[in-house]
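The block underneath contains the structure these notes are about, expressed in structure tokens.
All protein chains but one are shown in place.
In order of appearance the chains are A, B and C, and numbering begins at 1 in each one.
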């Protein structure tokens, strides 16, 4: 059965805060892209990262297995290159099967943490 | 009269923080799924919880009565099993009549609370 | 020219925190429904408030003038009755012309404030 959602999603406001307070790993400032694959086939995802001052970087390849959710810390991406901290970026997620995508930030630059989240913008086919 | 909204909604970023600061019950870290049923028939809901490392769990059965809103603390679910804290999950809500669904988190792991919210992703039929 | 948006919007997660810290009026815990009317006709709005344990209350009548935005503190509504604090509710906004609706909460129950926001859910006609 195909899963629910869309194959392409966009997030304009990416920003990994460059410092943190509090115990690791919970309180490390980070952003997460959360992917839900309700279908019965694995989702093969390609992330493209956009910047303000240079060409996009990607694809970052990720698998969201069938009937699973993946909460990927964007700080942890290594290939083709880490996303720089303290620098504005944007994200496009492309999948070969429908998924649902949400984006969240935990900012612990000051002593107390703060959260923000939004559903990514779904692109209709 | 049928209510407004959709019958299927998804939330990829579920996470119940595993500790709290401040007076109970207000300041217990929690997530809530908020359901609005504007119609004249009770909504019978089935929640399915998705994980990163095992098969989905559900259904969790809930009723949102006609012309009522239900703000359900996801921490409080018991049957078929509690949602583990400190572990990433995702949520799908299925209803027999149209409803509107929003998802919010209160995180009080540090001394000061922080909130995040988003409308769930509505699935078109 | 008609404005942009929709005539019916819903917000499931309403909750006015029951206490506050910090200087008034900025730091009073509150919720705001923010309405943008880009059209050339005044928008006549009716708000209906839904509860978990009793019949809906309304209409609350508001005007969003042509080419204006109204950020209405829900704490300030008086007629037909104030919205109780510390109690879950939901909101439906109906307008005679298209508008755009966003809902935000400022929670200052603890020493440091926290914010959450989401676009309301637009109902297609």
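Assume a residue touches a chain if its C-beta (ideal position, glycine included) is under 8 Å from a C-beta of that chain, and two chains touch if they have at least 3 such contacts.
From a predicted model like this one, the values you see are computed outputs, not experimental measurements.
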From A:11, A:43 or A:99, the answer for touching the chain not displayed is A:11
Residues on chain C facing the left-out chain by the touch rule are 4-5, 22, 26-27, 32, 34-36, 38, 67-71, 100-102, 104, 108, 111-119, 122
The missing chain sits against chain A at residues 8, 10-15, 50-53, 55-56, 88-90, 92, 105, 107, 109-112, 114-121, 123
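The criterion applied here is as follows: only the chains that are shown with their structure count from here on.
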Rounded to the nearest Å, the gap separating the Cα centres of chain A and chain B is 21
Taking each chain's mean CA coordinate, chain A and chain C are separated, in whole Å, by 30
Multi-chain contacts in chain B, i.e. residues touching at least two other chains, fall at 111-112, 114-119
